[in-house]
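These notes are about the structure you will find just below.
Left out: one protein chain. Kept in place: all the others.
Here the chain labels run A and B in written order, and each chain numbers its own residues starting at 1.
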Amino acid sequence: MQASFLFNHGHHSIFTAILNGLSIGSVYAIFALGYTLVFSILGIINFAHGAIFTLGAYFSYTLTGGAFGFNGLLANASLPIHLPFLFALVLGSILAGIASVIVERLAFRPLRKRGADPLLTLVSSLGAAVVIVNVIQYLVGSEIYTFPSDIYGRLPASINFGTVERPIAIRTVQIVIFSVSALIVSILTYFINFTRFGKALQAVSEDAITASLLGINTEKFITFTFFLSGFLAGLAGTLVGSSVSIAGPYFGIAFGLKGLGVIVLGGLGNIPGAVLGGLVIGLAEAFVPADYSGYKEAIAFALLFMMLLVRPQGLLGRSVIQKV
Amino acid sequence: MFKRRFISQILVSLFTFALVVACTQPNPSNSSVTPSSEGSTTSRNAVAIPIGVAVAQTSNVSLLGQEQVIGAKIAEQVFNQKGGVNGTPIKLIFQDTAGDEQGAINAFNTLISQSKVVGIVGPTLSQQAFGADPVAERAKVPVLAPSNTAKGIPQIGDYIARVSAPVAVVAPNAIEAALKTNPQIKNVAVFFAQNDAFSKSETGTFQKTVQDKALNLVTVQKFQTTDTDFQTQVTNAMNLKPDLIIISGLAADGGNLVKQLRDLGYKGLIIGGNGLNTSNILPVCKQACDGVLIAQAYSPEHPGDLNKTFRDVYKTQNKKEPPQFSAQAFTGIQVFVEALTALDNKTKLNTLSLEQLRTELNKQILSAKYDTPLGQISFDSEGEIQQSQFYVAQIKMDADGQNGRFEFLK
Partner (left out) sequence: MTMTAFLETYGFLIVSMLLGALLGLSVYLPLMAGQLSLASPGFYALGGYIAAILSTQVFPVTEGSFPLLELLLEMLLAAIAAAVLAIALGIPVLRLRGIYLAIATIAFVEILRVLALNLEITGGAVGIFGIPQPFQSQIGYLWIVVPLLGLSMVFLYRLESMHVGRVLRAIREDELAADTMGINPTHYKLLSFVLGAVLAGVVGAISAHFLNTWNARQGTFDASIVYLAFVLSGGSRTFVGPVVGGIVLTALPEILRGMAGISGLPIWLAQFLQDGRLIIFGLLIVMSTVFLPPRGNYTRTVTTMAMAKAAARQRETRETREGSD
């Protein structure tokens, strides 16, 4: 028998749902951070973000000394080194950042140089994603790869936020992801608002032409933005991969669409907004009653749809973009 | 102005296309064989017999397609070593279907008209089969479905049969095995991947069996094969204190669900559906896989020489136990080879035109029995597989949590 989920269990359930929502939302949030960063500087959506996320996870996996399966060109290959997880995480993310810069050079810069419609970047970045995903598959096949189980040391599998009789368990790795997202947001916010570099970045994003007249090398900043976005994607990919395993070359693509919902909900280009958007969608999904769990997938998009109609600038956006 | 430029553009693009494909002669190194054009009969003494394999080698279902390719290739190697079809080797021709219906239809068309295969093993997904099988049916080319388990596949037509048992048969055994392990089971929670055709049919059978056994179905939780986080569904289900959880999904999502159930403190029995019958789930749920009961249409432990050969080759290559998808693809090729051999014994194959060969081959396939890695199989008149053995295995993980085995439950 299953009656209304809220009445039966009272506050305990609401609390559970909130924790569940935060746990799910933290993954969306960490995915969306680098995604929204590129939008905030360039005003474009980078559909290759999900592919870079995947790539970062594969880089880190390789650096931990993980071997590949029988399929693909690199059958049974592995690096002779076995980096500790933390080093692999940082180095893998740097490599993902470099990959992101390469994507920028090939799929974004030529369009910008030509003054083409930014709309075209939707298609060229999707093309780049197709290339990356299929190169991964060509090289290492579609197997599922996992990080060793001891990467988080002696941390327990889950932490109980409830009582012994009525447990509310949250997986520890999700708490790690949540904390890292919070940390990144704080650092980025500080970086963008309080450093010279960050101020210059803002200037580029507001008005590239004036910025370059003021002697700012805009191309350098754009390159850096892509590097940072790729780095964050790699970080996110590795952490999420360590939570749920790297489920093949399409691993990150599956997050891409919902990630789009997340960044619009929070306010396109708004960095704290990306985290807020992620958590809101996570919470909304957690509150879907079990009988309607089939519709859970649509929640993010229903919220997004309503948000666009009521407040297109998103939760944290301030001014009105819609004219007249 | 516009019109003229437009028409010329269209013409140029169509012409280029025609040119490219018209130059496309079958590559001897790659997709060789049968010289016979319709109606004419040619000696097929030296040339290998072409059999098509159309599975998802790319796209997000390629994990399954990749396993099928391995299985088929092992079959090609094994049977050619045994002398192929009375001395004539077989030659597999692979065409990638990707994950969609259009891709499957294109691959079937290429195999049928260009590579002139005698039959096809494929496609990977049931949805793709509903798209592409009618094409083969119209062209009168026998198709053996290696992994299409949805209702209605053999009924697509006379030329469509399958070696993948529909889920209705496999599922109930696992519940019986669970009840044998723990007769106290009362409350059952069911999970299924709602965007997967196979899982959706399988869960129906599981739920019906739960009710038939007078167990209490406390909740049905849906997810997507692309999901990675099951926190909400797991908590929802655990609030209802189930002592048996049944999962219908695929490797990555199923493995994560098992892991998260254990991480979040579920202690009871878990049954994994047939989609979880692959060693690919072991790295995902690691130690948490231990003890999971799996409904199998194929067990690597199946006795029999052919299965042993297959299993040995697979293990040398891949350093793990062969999954069901590889075994089924192997079986598909085996059925073609044995039916071709039987047909050749009756009427020499090289006296038949391609059309006659396809039709006679189809009749032959349906009329015989095969001793395969899946066990004894045969087909009913519609092309539905009659499989004699199904298995329930229990996963046993090694102490390090990296490797494990599917242990056969009696």
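FYI, contacts are C-beta pairs under 8 Å (C-beta built on N, C-alpha and C of every residue); 3 or more make two chains touch, one makes a residue touch a chain.
Because the structure is a prediction, the values reported are computed rather than measured.
Engineer: Going by the contact rule already stated, which one of A:Ser78, A:Asn160 or A:Gln202 would touch the omitted chain in the full complex?
Structural biologist: A:Gln202
Engineer: Which candidate, A:Ala107, A:Ile170 or A:Leu279, sits in contact with the chain we can't see?
Structural biologist: In the full complex, the listed residue that touches the missing chain is A:Ala107.
Engineer: Looking at B:Asn106, B:Thr124 or B:Asn256, which residue reaches the missing chain?
Structural biologist: If we include the chain that is not displayed, B:Asn106 is the one touching it.
Engineer: For the chain that's not shown, point to the residue among A:Val135, A:Ile151, A:Val176 or A:Ile216 touching it.
Structural biologist: Among A:Val135, A:Ile151, A:Val176 or A:Ile216, only A:Val135 touches the chain that is not shown.
Engineer: List the residues of subunit A that touch the chain left out of this view.
Structural biologist: Looking at subunit A, the ones touching the missing chain are residues 39-40, 42-45, 47, 106-107, 110-111, 114-120, 122-124, 126-132, 134-135, 138, 202, 205-206, 257, 260-261, 264, 267-270, 273, 294-295, 297-298, 301-302, 304-305, 308-309, 312-314, 317-324.
Engineer: On subunit B, where is the contact patch with the chain that was removed from view?
Structural biologist: 2-3, 5-6, 9-10, 13-14, 17-18, 20-31, 37, 57-58, 94-96, 98-103, 105-106, 109-110, 112-114, 126-127, 130-135, 138-139, 150-152, 156, 194-197, 199-201
One rule holds for everything that comes next: only the chains that are shown with their structure count from here on.
Engineer: So how far apart, in whole Å, are subunit A and subunit B when each is placed at the average of its C-alpha atoms?
Structural biologist: The answer is 34 Å.
Engineer: Using the touch rule from the top, collect the residues of subunit A that touch subunit B in their complex.
Structural biologist: 1-2, 5, 9, 13, 16-17, 20-21, 23-24, 27, 69-71, 134, 137, 141-146, 149, 157-158, 160, 167-171, 174, 240, 243-245, 247-250, 253-254, 285-286, 288, 290, 293-294, 296-297
Engineer: Taking the touch rule as given, give the residues of subunit B at its contact with subunit A in the complex, in rising order.
Structural biologist: For this pair, the touching residues of subunit B are 58-60, 62-63, 66, 70, 194, 218-219, 221-224, 226, 228-229, 231-233, 235-237, 239-240, 251-252, 255-256, 260, 262-265, 280, 283-284, 286-287, 317-319, 401.
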